[in-house]
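One structure is given below, encoded as structure tokens.
Only one protein chain is missing; all other protein chains are in place.
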Amino acid sequence: MKNNLLSEKLTYTGVSTTPTHLHLCSYNESEVNEFSGFNFSDIRGNIQNDRINWIQVNGMQNIDIIREIGDYYNINFLTIQDILNPHHPTKIEEHENHHVLVLKLFQAEKNNQLIKQQLSIIQGKNFILTFLENDGSLFDDVITAIQNNILKIRSKESDYLLSVLLNDVMANYRNIITAVEESLEEMESRLLTITSATDIGINIQTSRRQYMRVKRAVLPLKEQFSRLLLSDSKLLHKSNRAYFYDVNDHLQFVLQTIEICRETLSSLVDLYISNNDLRMNDIMKRLTVVSTIFIPLTFLVGVWGMNFKIMPELDWKYGYLTAWLIMIIVGFIGYWFFKKKKWY
Amino acid sequence: MKNNLLSEKLTYTGVSTTPTHLHLCSYNESEVNEFSGFNFSDIRGNIQNDRINWIQVNGMQNIDIIREIGDYYNINFLTIQDILNPHHPTKIEEHENHHVLVLKLFQAEKNNQLIKQQLSIIQGKNFILTFLENDGSLFDDVITAIQNNILKIRSKESDYLLSVLLNDVMANYRNIITAVEESLEEMESRLLTITSATDIGINIQTSRRQYMRVKRAVLPLKEQFSRLLLSDSKLLHKSNRAYFYDVNDHLQFVLQTIEICRETLSSLVDLYISNNDLRMNDIMKRLTVVSTIFIPLTFLVGVWGMNFKIMPELDWKYGYLTAWLIMIIVGFIGYWFFKKKKWY
Amino acid sequence: MKNNLLSEKLTYTGVSTTPTHLHLCSYNESEVNEFSGFNFSDIRGNIQNDRINWIQVNGMQNIDIIREIGDYYNINFLTIQDILNPHHPTKIEEHENHHVLVLKLFQAEKNNQLIKQQLSIIQGKNFILTFLENDGSLFDDVITAIQNNILKIRSKESDYLLSVLLNDVMANYRNIITAVEESLEEMESRLLTITSATDIGINIQTSRRQYMRVKRAVLPLKEQFSRLLLSDSKLLHKSNRAYFYDVNDHLQFVLQTIEICRETLSSLVDLYISNNDLRMNDIMKRLTVVSTIFIPLTFLVGVWGMNFKIMPELDWKYGYLTAWLIMIIVGFIGYWFFKKKKWY
Amino acid sequence: MKNNLLSEKLTYTGVSTTPTHLHLCSYNESEVNEFSGFNFSDIRGNIQNDRINWIQVNGMQNIDIIREIGDYYNINFLTIQDILNPHHPTKIEEHENHHVLVLKLFQAEKNNQLIKQQLSIIQGKNFILTFLENDGSLFDDVITAIQNNILKIRSKESDYLLSVLLNDVMANYRNIITAVEESLEEMESRLLTITSATDIGINIQTSRRQYMRVKRAVLPLKEQFSRLLLSDSKLLHKSNRAYFYDVNDHLQFVLQTIEICRETLSSLVDLYISNNDLRMNDIMKRLTVVSTIFIPLTFLVGVWGMNFKIMPELDWKYGYLTAWLIMIIVGFIGYWFFKKKKWY
Partner (left out) sequence: MKNNLLSEKLTYTGVSTTPTHLHLCSYNESEVNEFSGFNFSDIRGNIQNDRINWIQVNGMQNIDIIREIGDYYNINFLTIQDILNPHHPTKIEEHENHHVLVLKLFQAEKNNQLIKQQLSIIQGKNFILTFLENDGSLFDDVITAIQNNILKIRSKESDYLLSVLLNDVMANYRNIITAVEESLEEMESRLLTITSATDIGINIQTSRRQYMRVKRAVLPLKEQFSRLLLSDSKLLHKSNRAYFYDVNDHLQFVLQTIEICRETLSSLVDLYISNNDLRMNDIMKRLTVVSTIFIPLTFLVGVWGMNFKIMPELDWKYGYLTAWLIMIIVGFIGYWFFKKKKWY
């Protein structure tokens, strides 16, 4: 890592290869206009300051575009750096004329990997900028809602749009963490009986990493979102506070589930270790039972292999047969005894 | 999960199939009137604003009724959504003209399952709305008390009724968490000796889940109820504060018991794992004792099976009998030794 | 548990069968008068409002007496309920004209059981009421001190008497928790070597329960007593603050010892589990050593039991004797080897 | 423990048998005078109120002296009690005309025992009283510094002397806790390989107790010393604040090291238990390897002990020799195999 205060050059250090493209949604109560483009100049002319202008930026490759947008809306250099740094910790910052939110979004892949991408939101009086590393259909429902003016979304201020976007983010967190919780509970059930499933160790680790990543993304919001709720920013209107409290309810749910995951994980590791021990011991027990059944038999054949002059049974006609019978009976008694005691 | 800020449609996402029905209890010092119905129109006419009107709503199926009641009392859309979302986290919210409480109630089933249902309470100046997912006799004692004007309940304000309802909720929590605590202590006693009871693992898990659910439902109240106690809401009268402090005492009891359950559970998991190990080892020990008793005997029969020319005892008349006697004695000495050492 | 806000009936739900009796100690600088009785009317006439009147109530059976006293001193109904509920959590409450303290006292029985009883104290300007479930000599030293006017106790206000009573309570806690701490340390010493003492599991559990009970009784005081110290109640005189700070010092000692017990208990459970494992393994090891000593011997007798035509040693005169000598030597070498390695 | 608010009698309950003796160091910028004695009357005449008078009291046996000093400087009765109670928790108390500090000092004995003694300091405008249970050279460096007027100590107020004394106390804590930390780290290194050292269990317990004692002595200072730093006491001069901040730096170091000890101890107990298990298992493994090497050999001698009529090798001239060779080869292969697998 280098000192980012000593560089005038902006670089995107993430791995996404999505080419940068823009989508402007400019609306007021009566009208919605949408424009797309691969350069800021494609849409700049369509920004109308008497409307709410929502610019979606997908793909962080083309840094010049992001710098231009930043300059247009007077976003400072450090904030642009944060947007381009995909490992930036979660934060909510109040600036004089806008709010900056750096958040994480998760997407579960088939192989149980969580794909993380950074979502940065800048909310000003009449604009919202959202920066996503990849393409994504995340906000399609919001676009549709604006087109259809659902719940009079078009007559409300930019902070209402912000609360709607945050609600989408929270839904994302809820889905992920609920999946982690369910996977943990399912593993807990399996670990209560002796199981030879070898994938549980890997699964626990996978879940633990998912839990850690979500926790890292969400935990800082606990304090920072409360601070936002209590702030007297003129960008958050009193009439829209209720929506932010609704977002907060979702956040509380996510935080509670994270805490539950923490407790479950901790007891799960204990159970996993104990289960491994038990499985191993179970095998040992079975092997030992086999030995223990044969031990009296080996003793008996030893007895009849002794060289005493006078051993009457050795001379019997059916001595050998009787010996086999006795040994079979002794073997079965042992087997039955261990079966009854549930040791086998 | 979807973005609930983008939908004008209200839906109940829970599993209860109780048909929505209403019960209005309208009272003042001199009179109590009760009305039931399956539509809001059945009871709307009987609401008298100079009395305390308590409307019980059981069953969340019929969303229209709930919306109508919400409209009648000016409850905002997001609160109605919260009432209909059975997984909403516990919360106490102060609105301008009413308080909203979203709580959970638990009911222990025969199979040790906890049935959870959501109870939402809205308290305004002259009304209390309670929303329950299922039918339930939970508040029957309150109805009876109002009918009999016990403790002059009818002359007091709506916040007194709220404190009485909350007291019922706390009694519910106390009963559940005390049962969990007792079950944990009983398991702890059993685990102090080696036990082969195979149900303890399941029981611990069941208790842990119950504990988690109660904790999740109650813990948020710790902070939020204190805030309510300290608020200067005009809906909470000074003369009734003592009743809320009484509710708080019960809440403290529940919170302390939750904490005790946490500590007990943690030591219980350790004991359970240790007990499993000990039981397995105990079996191994017994098997090994059997082997160890036979080992000198097998050695002895080997000795007398050797082919040395001159082995005097082999020629004795009672040599074979003597051999058996020696072996039986050696066997018994071994058995007695292990018995004395308490290894068997 | 029932809803205590819906009942006009007071009931004592504890188990103590001590008949209610009263003891009034009324004093001023120059005089002490003591009166006993089984009804409030027996002593009511002797209450003098220009003196400090300390009424001790022992036994909660006769609820009428308690209600009468409550009425006489204007104690509200909920407080009386709290006094009669022996499971009420610890609390310190400031009312307008008096302080209410609900505390627990412990008494160690011979069988290591802790007997808990509730002590409620109400302190007003010129009176102190103490409610104890059982008889008890707890406050005898205070009575003696008043009689002898030790430290000019009779010239001081009722809050000084309160601080003296609280000091007695703290002494009670110190004695109990110090005993728990010593018992835990003694067990820790024993568990550092392999021990077959089977009572340690039970003892740990007993100590853990004592610790839990004391913790539950004392922990709420941490915050509540600080709040009392900082309050500007006119019932607590500046000149007597030092005595309350002294009580606080004792409380801090108890809280620190509780914390130490918590840490010791946690390491004790680990040690106990480890000790059980080690003891079991130790037995296994000894058994295995026995087997291992016999294994080469059994091999040797097998060798000499082979049927090769030409095995010279079988024909020697002292072949059999030599064989025994060799086997005894081999056995002793094995024994000596394991002894030296400290495996036996 | 008794109720200390009911006794006019002062008693020293500690074990130190040092006879009480006094040392007065009275100084101003130009002059230092020192006086010793076994009675307060020996030095009282030499106290000069226009100087800083530092009275060292060693040995708590002679309670009358301590009471006289207390009376001379108007120290209240409860504070004198605290000084005489060697188990008093750590505290810093601001009184109107003086500060009272009750602290602990530790001294490591040869047998790894920590000797604890109580140090009480009372700082007034022109006096410092220090009370130590035993003799001790702890403050000799301060006496020397005063004699030599190092860093113009004689021109500074009594609070500077206090900061110097506290710095000595902190140096004491640093030395002790650093020794504990080093001992823990040394044990951790040893436990990473299988060791049969039987003293580690005892050593861990010893270190844990030392840690607990230091923690108990130091932890309360965390909060109380900060409060002292922030207080606006007229006894602490602004110009001397920097020295108290320096003391605080040392305190922070001690607190951080305590926290590190806590984490190290916790992982150490786990390692210790694991190491015990591994050592036991290692012995079992070696024994089992021995058995496993002999098992095929015993099988082979069994084979050649069979009584089949036609077994050609039995009739060979060198049959017996060949058998021994085969068995030695098989034994060596087994040994080599286990050696290669690192099982032996």
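Note that the chains take the letters A, B, C and D in the order they are written out, and that residue 1 is the start of every chain.
Criterion: a contact is a pair of C-beta atoms (placed from the backbone, for glycine too) under 8 Å apart; a residue touches a chain by one contact, two chains touch by 3 or more.
Here the structure is a predicted model, which means the values were calculated and not measured.
Looking at the complex as a whole, the chain kept out of the display touches A, D.
From the options D:I202, D:L229 or D:I295, the residue with contact to the chain not on display is D:I295. One of D:I47, D:I63, D:L78 or D:A171 touches the chain omitted from the figure, and that residue is D:A171. When the omitted chain is restored, the residue from A:L78, A:I115 or A:I329 that touches it is A:L78.
By the touch definition given at the top, chain A reaches the unshown chain through residues 1-8, 76, 78, 81-82, 87-89, 91, 93, 196, 201-202, 205, 208, 212, 216, 219-220, 269-270, 272-273, 276-277, 280-281, 283-284, 287-288, 290-291, 294, 297-298, 301-302, 304-307, 311, 313-317, 319-320, 323. Against the chain not shown here, chain D presents residues 141-142, 145, 150-151, 153, 163-164, 167-168, 171, 174-175, 178, 188-189, 192-193, 242-243, 245-246, 249, 252-253, 256, 260, 263-264, 267, 270-271, 273-274, 277-278, 281-282, 284-285, 288-289, 291-292, 295-296, 298-299, 302-303, 305-311, 341-343.
Operating definition for what follows: only the chains that are shown with their structure count from here on.
Both chain B and chain C derive from one sequence, and where they touch, under half of the residue numbers involved are common to the two copies. In the Cα superposition of chain A onto chain D, the rotation angle, rounded to steps of 5, is 145 degrees. Centroids built from CA atoms put chain B at 27 Å from chain A.
For the pair chain A and chain C, the distance between mean C-alpha positions equals 44 Å.
The multi-chain contact residues of chain B, meaning those touching 2 or more other chains, are 270, 273, 277, 281, 284, 288, 291, 298, 302, 305-307, 311. If the chains shown are joined wherever they touch, the resulting network is a simple chain of contacts running from one end to the other without closing.
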